[in-house]
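Notes to accompany the following structure.
Note that one protein chain is taken out, while the other chains of the complex remain in position.
Order of writing sets the chain letters: A and B. Residues in each chain are counted from 1.
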Amino acid sequence: MWVYVGRRLLLAIPTLLGASVIVFAMVHLAPGDPIAAVMPAESSAAEIEATKRAYGFDRPLPVQYLVWLGRVAQGDLGRSIATRRPVVLDVRDALANSLVLALSSSLLAFVVGIALGLLSAFRQGRVVDKLCAMLAVIGVSVPHYWAGIILIIIFSVQLNWLPAMGAADDPGLGPYLRHIALPTVALALIPLGVITRVVRSAALDILNQEFVMALRAKGLAARRVFVHVVKNAAPQILTVLGLQFGFQLGGSVLVESVFSWPGTGYLLNLAIFQRDIPVLQGVILVLATFFVLLNLAVDLLQTLIDPRIARH
Amino acid sequence: MASSLGLGAAVDAGMAAPVAGAPMSYWRTVGWRLRHDRTTLAAGAVLLLIVLSALLAPWLAPHDPSAGSIRLRLASPGTPGHWLGTDEQGRDMLSRLLWGGRMTLLAGLTPVVVAFVVGSALGIAAGFVGRTTNTLIMRTMDIFYAFPSVLLAIAISGALGPGLANTLISLSIVFIPRVVRVAESATVQVKGLEYIAAARVSGAGVAAIVRHHLLANVLGPILVFASTQVSLSIILAAGLSFLGLGVTPPEAEWGLMLNTLRQSIYVNAVVPALPGLAIFATSMAFNLLSDGLRDAMEVRG
Partner (left out) sequence: MTAPLLRARDLTKRFPLRGGLLGRPRAWVHAVDGVSFDVNPGETLGIVGESGCGKSTLARLLLRLIEPDTGSVAFAGEDVLRASRSRMKRLRRDLQLVFQDPYASLNPRLTIEDAVAFSLLVHGTPRGEARDRARALLDRVGLDPRLHGRRYAHELSGGQRQRVNIARALVLDPRLLLLDEPVSALDKSVQAQVLNLLQDLKAERALTYVLISHDLNVIEYVSDRVLVMYLGEIVETGSAEALARSPRHPYTQALFASAPSMDPDRRMDQPPIAGDPPNPIDPPSGCRFRTRCPFAMPRCAEVPPPFVPVEAGHEVACHLYELEPAGRR
């Protein structure tokens, strides 16, 4: 099994390297001169050239890549063109905020999703099942940014129960929770739908196996059947949980934009419009790395639960 | 696994098989199942309505979608002459929704179609040729898989800049790796079956085997998968416009409309909800349709 672990770790390295190449390349595909966008229009050509050289934009691309990669490996993500602050600091703060949102949203989606999925599977064909299935389809189909707006309309504008904007001004857990409530629900909808469907499908596959049906017919206690289903469906469920957490972390851009939540998505948005390349690269690279490591962790967790998977 | 909506009911009612005696090809079975699945039929009807209204927008729209009027800003639905109200610039919502539908549907469907064609080709090649080609293609796809879909779409769009063409490119890049994975997996599975070996023993070359034996058995699952991606594609396409990365003003597009109307929720809550409702309805119809397609195409017994 450790061979499998080792092999997966080894495979992650070229994936990360490849991702870094893409991150580096995509930003340089962009039309428009990044420096000119940030410096005042009256800057002399000399000033622009000087800034360019300071950021290293005048050297050939492969060299730029290696230099950039070297610095990244040491934790230096450069400085923001717009604010001149080290990118690492901005990304770190933003990442923390996004993680909190992603975690709370995941908690909601996982718990409700798994509960509904299992409920659906064990009551297959009945009204409960149809209701849950319908809820799941709704969850998967709803554009989360629109859901966010609707939530704001209902809970902020009309009922005035919860605030519409992101980070709380007043310190304390209460206000923080009130501010995070709506974004959490908005972000959780799509994953909730996906998880419900996957859990239901996985559980049904197991329940419909002949030997399980035979055991149930013989009167095996419902609790033991339940445990068996959960244990065997765990790998599939884990995979989808991992994927959805990644979606919430990376896909929070849209929800953060609606609620002005100061996370990585917000930062990304800003960086795109200011054409702040170092920040852009930093955010995407950090998120991608996170995602790769997350998938790796999910894979390894799966092999721990079900060693058969390590058969590669 | 029959979905709990629709087809399950038909099967439960004992209509397990069509007319006995007539040879049933696979596709005819699929057609029969689809015809008896009420939920899917309903979703299909709604979708047809949406697509038709989008296609016929130039003739159906009562007003010019870019014609605004400062007087009539943010009128509620039901205002005479403007059944669905007007937006923050006084433009007729119904007309903008109809025209916007064309953009959103185009931006949502095209990448999936492109991904289906390109992804199938790459995946089948990887699965059939094997070893080096396979490693090359699949590892490259893995690199794109390192990014969550939304992030990748935004990153590429952000790099390329706003505009419909760039949106299509970035979304295609997001969906191609997924299709490749499904295509490769299906191809590898079919390739190991004995009727492929039998075709080789008959002397068929690679081209003949792929055309006559592989494609028919592999394209089905790929098509089902592609259909499940459409709703996500539409949400992403509209989402990109929502962020200002997709279609640009003054074009009408549902996501863009959602963005520009966002600030107006404090004045009139109903009108800003409409574009999102349209996205939601379209996305849901596609999901129900693809669910029904998957159930109908499932190989049973």
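In this text, contacts are C-beta pairs under 8 Å (C-beta built on N, C-alpha and C of every residue); 3 or more make two chains touch, one makes a residue touch a chain.
Only a predicted model underlies this, so the values are computations on that prediction, with no experimental measurement involved.
One of B:Leu49, B:Ala165, B:Ala197 or B:Val267 touches the chain omitted from the figure, and that residue is B:Ala197. Although one chain is not shown, part of chain B still touches it, namely residues 23-26, 193-195, 197-205, 208, 212-213, 216-217, 299, 301.
Keep this in mind: only the chains that are shown with their structure count from here on.
With each centre defined as the average position of its C-alpha atoms, the distance from chain A to chain B rounds to 22 Å. Every residue of chain B that touches chain A in the complex is listed here, in rising order: 1, 3-5, 8, 12, 139-140, 142-144, 146-151, 154-156, 158-161, 231, 235, 238-239, 242-245, 255, 258, 262, 265-266, 269, 272-273, 275-277, 279-280, 283-284, 286-288, 291. In the complex of the two chains, the chain A residues touching chain B come out as 11, 14-16, 18-19, 22-23, 26-27, 29-32, 120, 124-125, 129-130, 133-134, 137-138, 140-147, 149-150, 152-153, 157-158, 201, 204-205, 208, 246-247, 249-251, 253-254, 257-258, 268-269, 271-273, 280, 284, 287-288, 291-292.
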